[in-house]
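One structure is given below, encoded as structure tokens.
A single protein chain has been removed from this complex, and every other one stays in its place.
After this line comes subunit A, so read on.
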Amino acid sequence: MRPGDPAGHNRAPRYVRGQVGRIVECQGSWELADEVAAGVAEPRVEPVYTVAFTAGDLWGEGGHQVTVDLWESYIERVREDGT
């Protein structure tokens, strides 16, 4: 998940920004919520992924996982070693 706090409407929850997760499913493609909210005439259509984050990575404790639904431009690829 890309870090940072973009201006305007955005549907990436703050608690996953900058965190590393694992894509578990591609849900299909939807108009990018950021551009829809900004009134863009023809919003970009992007894949939305179900991304699983471990509680240990997010909070430093806990054995559960949290899945978050993220548009493709919200995320960037990281290598297996997390870099």
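The criterion applied here is as follows: a contact is a pair of C-beta atoms (placed from the backbone, for glycine too) under 8 Å apart; a residue touches a chain by one contact, two chains touch by 3 or more; residues count from 1.
As a working rule, contacts and distances are computed from a predicted model.
Its UniProt record calls the unshown chain "Nitrile hydratase subunit alpha", which is the correct pick from "ABC transporter", "Nitrile hydratase subunit alpha", "Chemotaxis protein CheA" or "PadR family transcriptional regulator".
Contact between subunit A and the absent chain runs through residues 11-13, 15, 27-28, 30, 33, 48, 50, 52, 55, 58-59, 62-71.
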